[in-house]
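All protein chains but one are shown at their positions in the complex.
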Amino acid sequence: MGSKSDLAVMQDAADVLKELGVDYEISVVSAHRTPDRMFSYARAAADRGLKVIIAGAGGAAHLPGMVASLTHLPVIGVPVKSSNSIDGWDSILSILQMPNGIPVATVALNAAKNAGILAAQILSTGDETLVQNLIKFKEDLRKKVEESAADMGPQI
Amino acid sequence: MGSKSDLAVMQDAADVLKELGVDYEISVVSAHRTPDRMFSYARAAADRGLKVIIAGAGGAAHLPGMVASLTHLPVIGVPVKSSNSIDGWDSILSILQMPNGIPVATVALNAAKNAGILAAQILSTGDETLVQNLIKFKEDLRKKVEESAADMGPQI
Amino acid sequence: MGSKSDLAVMQDAADVLKELGVDYEISVVSAHRTPDRMFSYARAAADRGLKVIIAGAGGAAHLPGMVASLTHLPVIGVPVKSSNSIDGWDSILSILQMPNGIPVATVALNAAKNAGILAAQILSTGDETLVQNLIKFKEDLRKKVEESAADMGPQI
Amino acid sequence: MGSKSDLAVMQDAADVLKELGVDYEISVVSAHRTPDRMFSYARAAADRGLKVIIAGAGGAAHLPGMVASLTHLPVIGVPVKSSNSIDGWDSILSILQMPNGIPVATVALNAAKNAGILAAQILSTGDETLVQNLIKFKEDLRKKVEESAADMGPQI
Amino acid sequence: MGSKSDLAVMQDAADVLKELGVDYEISVVSAHRTPDRMFSYARAAADRGLKVIIAGAGGAAHLPGMVASLTHLPVIGVPVKSSNSIDGWDSILSILQMPNGIPVATVALNAAKNAGILAAQILSTGDETLVQNLIKFKEDLRKKVEESAADMGPQI
Amino acid sequence: MGSKSDLAVMQDAADVLKELGVDYEISVVSAHRTPDRMFSYARAAADRGLKVIIAGAGGAAHLPGMVASLTHLPVIGVPVKSSNSIDGWDSILSILQMPNGIPVATVALNAAKNAGILAAQILSTGDETLVQNLIKFKEDLRKKVEESAADMGPQI
Amino acid sequence: MGSKSDLAVMQDAADVLKELGVDYEISVVSAHRTPDRMFSYARAAADRGLKVIIAGAGGAAHLPGMVASLTHLPVIGVPVKSSNSIDGWDSILSILQMPNGIPVATVALNAAKNAGILAAQILSTGDETLVQNLIKFKEDLRKKVEESAADMGPQI
Partner (left out) sequence: MGSKSDLAVMQDAADVLKELGVDYEISVVSAHRTPDRMFSYARAAADRGLKVIIAGAGGAAHLPGMVASLTHLPVIGVPVKSSNSIDGWDSILSILQMPNGIPVATVALNAAKNAGILAAQILSTGDETLVQNLIKFKEDLRKKVEESAADMGPQI
């Protein structure tokens, strides 16, 4: 993530990865304040064994796109609605509208949880245990909705 | 894709997948006009051996999100700027702003090429040949820019 | 409605339906988390005797449009400004911008009350008692404004 | 419709109503240039036997909302992207964002066809023949998509 | 104004009119809930001796435009950011984007004070006392800024 | 107007003023390229006998607001959608959103015709002939709509 | 700055200029309420020895552009999200979208700190001490990010 203040949002990614049984690391890498650190982090990622990178940032959010330019790994971008953001539009467009050749898999504003799930889905293309965990995760979502529907009882 | 008219945009995904050496199939599945077809397509996808689904649609684009709700496979969404679209904002927000639990990996407006590259990146997490193809693809991008810079010569 | 948390908004629809003398049921049906439940609910609606469906949802709100794709009944969509929404634009555009063939009768952001009134208007096309209730309802609106104008007295 | 120039868009409503077997009349009624005509048209509509009103207008589109204030009939609003419009946003918001008490059933930008279908759905709540016509209409939509999918053949 | 709740905003117009020495009346007239009252108010305004009408409303704000359609008097529109408004965009566009033939003199969001000043400027085209009051008003604005600049002292 | 290229839009104001019997002058005054000219023009306007000023400009349109700051005359602003404009939003917001104390009577995007009518309405507050011209103008608008309605004939 | 109330935002510019060792003065100059003061301030600036002007304003923010029209000095504009602003869009577009010939160096919404840094960068093109201060400033930014990364420790 681009700033320690993004942790309030990005923690959701870590939590859901733990729940789904995916190993991860978290760090602060700022495209604008630590460009060298970003370069070496992104360039070394594949060789260090990372498989997917989740990058969250706000405002003119260049971190996801620049990391994507520096690695062949899939990069997931989380637009963060930071305090200086214009309702989040700046983060969304800075991450989403990448030029042809360098995709960033963008999720909804502040949707770090979905970034974690998407990372697990990506890894599950080669990992049957993860497939089972994701299927169970979907089942749990379904059950919670059905329980809340049942709780409401017949409301006629 | 949601309509045959989206093929003009979505063909780019097929072309880059071929270039990167990834097998694919293309079809028309409309969330709104053929909901049963969408259900059976999405539900059967994993068992048929599909690994990633790219869904492109315009306007109130529900295809990517609904497919994502019906499968545990990673789903990539391509917002298409169709003729009735409001500058593409409707497609972008309908695909991007998915609720927690059901991510769609969204790429830029009309960026079917990036959807294809992202699919290849996802598959490359378990396929070393694809890694090499992606590294070469990135190299080619770099060379083309450097050649166009060289073509301009010293412009001082 | 797509989530139990939408009840704070959607209760207004129930209240005005009761006031206008229209029978109704309320339930939670999530397009993304319970797609099968949505399918069977929407497909069975007409045979169960439902005449109009009001669907409220936030963010990338696919519930109203998907229900409309699964039934020939008129479907009223209520864009809900949920916590993750981008000022409500995502809900509005996801519900309003349906493709040709599958309309959703969209009302204003959070305007569940208007959804209820519209449902009563639809049913009143075949129900003279409802016509009278709606005429009285309009009269009451008028009187309240005129009373508040009278309360202000001559302010010259 | 608010202006004869809207006919290019609004003709789609007439065409689909004819296709679905619904009688209709078309006229030009401008909220701003012929307010008396609008008043008498809207006030007399129910007594003349009209069951649903479709109102299309562009820019600061007041026709649908004003007609809705003058009748208890359901009113469907079609935002028209006229030449002076700001990408259609003005028409959409002027029609959609009605205050509590006076709903307008808003359809997508320029979606006069959907307005016609919605009118038929509304009338079908008391007309079994129309129900059958709508079910057949949905079937035809489905078939056309499936044929275009079949036309593409296996594209693997 | 369209609703008593708009008084919090619209009172500023009354206050500045009093300050500038312009007689006025205030009332509640809702385009949507009291269309007849609006018709008779706007139609009678010129004969009752009104010279300018200030109309404030929120959401799909039809009051200023409809009043303008019903009188030849100049009409000033104040977009009000009401609770249901989408950041005020709906009120602004519903009031500003009037079709050719029926202007509304629109001021900034919630700028009832400027509506009052503009009304005084309009009346001052035939009233020399008002001209002097407006010139003094402008002088006072200037002095207040210069005093606050002086208060800050040399900040070097 | 701010630039000679705005004449294509602003000519409509001149034409309708001539039609309504109002004397006028047209000139090019750029806030940014000829600030001194703007200052002396706006400062001298009242003494030269001008009664209303119409200012049209595109992009970051400062002309209407700056002229309003320099005179006590009513100023009408016409947002012009120039070639560099972002869909007209920049012109609209730069003209409309004036601070308290300095109103600009803003009309719709490119609506120079409405600016001319509004100027005539302003002047008509002290000119009975203009009142009659405006009433006739409104009548003509009404008749044209009714004729186009009649032309369509019964379309049932 | 255009109003004393902007000081809460603009103080950041002063603070960073002091930190970087750049002399400055602060004052209130309103384009709309004190146009003469603005004229004489901007016209005299270069002769008084000012090298760069930072102008912050909200709403229809004309101060930066008008100052730029009155001096050949580089002008930096700070869009301020004032209480009447529409999410800051009005300030941004009024400052950014200047016509060809009269640039304003615009920074992010409320980003007075960046305006100060940019002023220092501009002055550093002729001042080696400032270059060193800016290099140290960038180093400090880098270190703070790296420390916060180190604080988080290995989070795997």
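By letter and in written order, the chains are A, B, C, D, E, F and G; residue numbering begins at 1 in each of them.
FYI, a residue touches a chain if its C-beta (ideal position, glycine included) is under 8 Å from a C-beta of that chain, and two chains touch if they have at least 3 such contacts.
These numbers were taken from a predicted model, which means no experiment stands behind them.
Listed residues G:V29, G:I86 or G:L123: the one in touch with the omitted chain is G:L123.
The chain omitted from view is touched by exactly one of A:H62, A:K113 or A:R142, namely A:H62.
One chain of the complex is left out; on chain B, the residues touching it are 87-89, 92, 108-111, 141-142, 144-146, 148-149, 151-152, 154-156. Touch with the hidden chain on the side of chain F covers residues 3-4, 14, 23-30, 33-34, 36-37, 59-60, 84, 86-87. Residues 46, 51-52, 72-74, 76, 92, 96-109, 111, 113-115, 117-118, 121-127, 131, 134-135, 137-138, 141 are the ones on chain G that touch the missing chain.
By our rule, only the chains that are shown with their structure count from here on.
Centre-to-centre separation of chain A and chain D, using mean CA positions: 41 Å. For chain C, residues that reach two or more other chains under the stated contact definition are 3, 33, 59-60, 84, 86-87, 89, 92, 96-102, 108-109, 111, 141.
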